[in-house]
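The complex appears here without one of its protein chains, the remainder shown in place.
The first chain written gets the first letter, and so on, giving A, B and C; residue counts start at 1 in each chain.
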Amino acid sequence: MRKLRMGMVGGGKGSFIGDVHRKAASIDGMIELVCGAFSSTPEKSIQSGKELYLPQNRCYGTFEEMIKKEKELPEEERMDFVSIVTPNYMHFAPAKMALENGFHVVCDKPVTLTLEEAGELQKTVEKTGLIFALTHNYTGYPMVKQAKAMVKNGDIGNIRKIQVQYLQGWLATAVEKTGQKQASWRVDPKRSGIGGALGDIGTHAENLTEYISGLKIKELAADLGQFGEGRTLDDDGNVLLRMENGAKGTLSFSQIATGEENNLAIRIYGEKGSLEWHQENPNELITRWLDQPKKVFTPNGNNLYPEAASASRIPSGHPEGYLEAFATIYKNFALHLMANLNGVNIENIEYPSIDDGVRGMKFIYATVESNKNNSQWTKI
Amino acid sequence: MRKLRMGMVGGGKGSFIGDVHRKAASIDGMIELVCGAFSSTPEKSIQSGKELYLPQNRCYGTFEEMIKKEKELPEEERMDFVSIVTPNYMHFAPAKMALENGFHVVCDKPVTLTLEEAGELQKTVEKTGLIFALTHNYTGYPMVKQAKAMVKNGDIGNIRKIQVQYLQGWLATAVEKTGQKQASWRVDPKRSGIGGALGDIGTHAENLTEYISGLKIKELAADLGQFGEGRTLDDDGNVLLRMENGAKGTLSFSQIATGEENNLAIRIYGEKGSLEWHQENPNELITRWLDQPKKVFTPNGNNLYPEAASASRIPSGHPEGYLEAFATIYKNFALHLMANLNGVNIENIEYPSIDDGVRGMKFIYATVESNKNNSQWTKI
Amino acid sequence: MRKLRMGMVGGGKGSFIGDVHRKAASIDGMIELVCGAFSSTPEKSIQSGKELYLPQNRCYGTFEEMIKKEKELPEEERMDFVSIVTPNYMHFAPAKMALENGFHVVCDKPVTLTLEEAGELQKTVEKTGLIFALTHNYTGYPMVKQAKAMVKNGDIGNIRKIQVQYLQGWLATAVEKTGQKQASWRVDPKRSGIGGALGDIGTHAENLTEYISGLKIKELAADLGQFGEGRTLDDDGNVLLRMENGAKGTLSFSQIATGEENNLAIRIYGEKGSLEWHQENPNELITRWLDQPKKVFTPNGNNLYPEAASASRIPSGHPEGYLEAFATIYKNFALHLMANLNGVNIENIEYPSIDDGVRGMKFIYATVESNKNNSQWTKI
Partner (left out) sequence: MRKLRMGMVGGGKGSFIGDVHRKAASIDGMIELVCGAFSSTPEKSIQSGKELYLPQNRCYGTFEEMIKKEKELPEEERMDFVSIVTPNYMHFAPAKMALENGFHVVCDKPVTLTLEEAGELQKTVEKTGLIFALTHNYTGYPMVKQAKAMVKNGDIGNIRKIQVQYLQGWLATAVEKTGQKQASWRVDPKRSGIGGALGDIGTHAENLTEYISGLKIKELAADLGQFGEGRTLDDDGNVLLRMENGAKGTLSFSQIATGEENNLAIRIYGEKGSLEWHQENPNELITRWLDQPKKVFTPNGNNLYPEAASASRIPSGHPEGYLEAFATIYKNFALHLMANLNGVNIENIEYPSIDDGVRGMKFIYATVESNKNNSQWTKI
């Protein structure tokens, strides 16, 4: 076998998430970056590629060029898959074109700019039968996998209450007016879509909730905020949840929560026990019980389910972080793709899919609609 | 000067909150228990009083008897005030009678069974000019006072987002069917009123929110849960908040949050900074800032406002707890009453009042109404 | 039965520990302060007593006068016991005189100024058969009692390693030169004895270690520090421990640990599990295991031993603090004394005794001796 070959769309100099994708893809030694359309001009793309030690001829000016040229390369040289790390409005076109030209895809979230695009992309994935992974990276944490496994195995019983939050403070001031690149596209509906913080981080909260609980959100009642002067997209939101099984909950997100860094956290209460997890301290899963003391699980620690134990790379007490969780998405995608290339069937390989992407878009749309109707309950 | 003399209504053997009131009243050495109508029968009341080292003749069978008999005692012997620690339905009558007979009152919350009663009691307090304190005890914590002072002094700027929760798990199973005394009256509308967990702990969350933020809740959208089989009152609730200044937030409470002990917590986000406080770890106030590292304030620690510093009894690092916070309500009530008895004017003595009680009842009513209307926004 | 009557030696205006003793003695409603020799002059003593609502004739100028006069009072009026809250050099004389005149004693630690005095006091206690309690207050915390019970019941197996620390920072600067009363006597060998921080807080660490582990320190190797300019007593110390069963450990204390408030903490490692407790967060006992996840016990929480469960006054999640732990020493002393007055035998009532006091003095002497001999191993 050989390493998988990755081509990247976006992720040029100054990109935050592009660098994250590259580091995540490289940790497990299964993937190598071979080409990219990193920036909006060929010059910038070449410059970015040079800093990544890529040959100039594999640095393309556009994703169209990349897909076309790579397809013409001999099979043993050309990229296997495309990693799309551009702002939201630039997900759909490269993803669709890649798939239609036989390349597998890893794509950042939210999956597309509109729900319509998401539906079309879903059909393309189904039609081509290629592998598509969405980087809802927080599901890669070992303790998130332990939480999911505990719910699935009935440890905490039927779920009654869920509280999830994703709080950041970096848009508390008008940083988008200072030319900050990360901020400027996120507050722009043309590049972000109809959700602001909602799409950027609210979807992570939604995805995490459904991932761990194994339950779908049935309906929601949302109150969005626009606190930053002149913003046309939400930068804050509070949402009531009703889950398909009758559980109730709250989902709150914000990018104006001053001083918060990346505070994604969830608590899930079942009839027999409850779970609590904090992304900023990801190596603890706090569990509480009807008749036992609080128990705290740790990666590679005692009494884990196999799904969680296998998601750790190093012994207990050696903290794993954001990049490792992100890498687990890439790792599982790579395992699936390698098996695929080898003609091997593989089971129980898990990573967020195009269906998660469509689900996230539906969540965005339902939230915006509920908010327009003064927080009326709205089905997803 | 002398110690103040307290008579108690309720709080007989097996009472949780009666014992708390007695301990809280005694810590600062300003109050002595002199009499009580502790239970529903004279025999039980005498038995309870005996265990409290009271003479038999000061242990009464009913609050009516107590108030009447104490009034007949010489001024230098009779009780100064009544402390009411009964279930909700037994607050109004003794409070009103005590006031009308010239006795000051400390009363547990929620202040009455109905909003109507609360309004009438408010008038009685105003008419008699006597002192009335409501034991929203969580406002007695030094770090809660520091939080309030920081908001008031503009440290965190204009408030934009609030998240408050009060989570317990002790009603996760049907303990009311086991004869557990604390549970049985709390799930009974006749003794609790129209709110279950809502009245019992939701009002604490509401009071804490308005106390620290200095802002009124303008309107709310509520979704109540009844998870315990056969319950007719809520045992869980999730509420969206809109504050008078435009801030938004969530308020969540539950008594079916399995494994939670007494998890009251609040986060308040302003334009310049934010505050976080947890009742189960009450000796830390976590603050976050636009441009400084996280700072953690502690009781009697560095850089406190006077309101917070004066609320501590012991040096920093010597933890103060629930009883001490509760005692601060009694202490401030006592300071006010002593000043009053001495004909001295006293300012800046702060404790929850009948107005907080009426406010709490309005919160209960608005929440129940919103819930009936499928979470429609409802003004308090 | 009636409340017990307490007379106090020391604890006048501005006293820290006197106020703590009074609050601690009053919380459980079993003890009332009836008299005191609060200060060094009758005038100051009367003034202090007045603020405590005591009649003038029970405020004495000296402990000798108090003991003599109280003894002449009718039995139903006079104090039952003396509480001694003076600096170390003023423990021995009032304790001895009280005992010899038939009064029981509660005394602050370290028990005396010298080891010789401690031995003599021990004989007096034995000779008189009266009750003597030493306020090693940290043993009163419910989670400390749970730790002791877990060790005793073999839960963590044979102990191999102990790490204990007591760190404060309040003497990091020369506060004794600013007239600070608490500091000035503590750095003065005439009033403190041969140990500075060693006697003041090191003894607490020693007592806590032997209390929880059930093991005696066999020998120690100590390195004391004098960091504050001009100090003649230690303000810092590091000690290697060898326990009687072969376990090893470290004991560290400091009053120049800048920024530390009252950081007493202990970790004990056995063959099967380990325990960790922090005084500044006293309502958690962290336990770790060979083959189970970390478990965190809480007061009145799940799975406690009776000794711990009975030491809590309020439901789980309602934090208890320093005063409550201190109060537990008084409570158990009071239970013992009441039983004694009623001619009842009582078992399993536990509080620190004169033997703990003598042990603490031996620890001080051994530590100072080891330090003089360049940290040579020295038997206690």
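In this section, a contact is a pair of C-beta atoms (placed from the backbone, for glycine too) under 8 Å apart; a residue touches a chain by one contact, two chains touch by 3 or more.
Quick caveat, the model's predicted, so the values are computed rather than measured.
Enquirer: Just name the one of A:T209, A:N263, A:T328 or A:S370 that touches the chain not displayed here.
Expert: A:N263
Enquirer: Among B:G7, B:G29 or B:G301, which residue is in touch with the absent chain?
Expert: Residue touching the absent chain, from the options given: B:G301.
Enquirer: On subunit C, what residues meet the omitted chain?
Expert: Its contact residues with the unshown chain are 156-157, 160-161, 163, 165, 169, 172-173, 221, 223, 225, 227, 236, 238, 240-242, 248-250, 252, 254, 256-260, 267, 269-274, 287-290, 294, 374-375, 377.
Enquirer: Please give every residue of subunit A in contact with the chain that is not shown.
Expert: 1-3, 16, 19-20, 22-23, 26-30, 33, 52-53, 168, 170, 260-263, 279-283, 298, 301, 313-324
Enquirer: For subunit B, which residues lie in contact with the unshown chain of the complex?
Expert: Output for subunit B: 289-298, 301-303.
To be clear about the criterion, only the chains that are shown with their structure count from here on.
Enquirer: By mean C-alpha coordinates, which chain is most distant from subunit B?
Expert: Ranked by distance of C-alpha centres from subunit B, the top chain is A.
Enquirer: Would you mind pulling out the distance in Å between where the CA atoms of subunit A average out and where those of subunit C do?
Expert: For subunit A versus subunit C, the centre distance works out to 55 Å.
Enquirer: Taking the mean of the CA coordinates per chain, how far is subunit A from subunit B in Å?
Expert: Once rounded, the distance between the two centres reads 43 Å.
Enquirer: Can you work out the whole-Å distance between the CA centroids of subunit B and subunit C?
Expert: 34
Enquirer: Subunit A: which residues touch two or more other chains?
Expert: Residue numbers touching two or more other chains: 289-290, 294.
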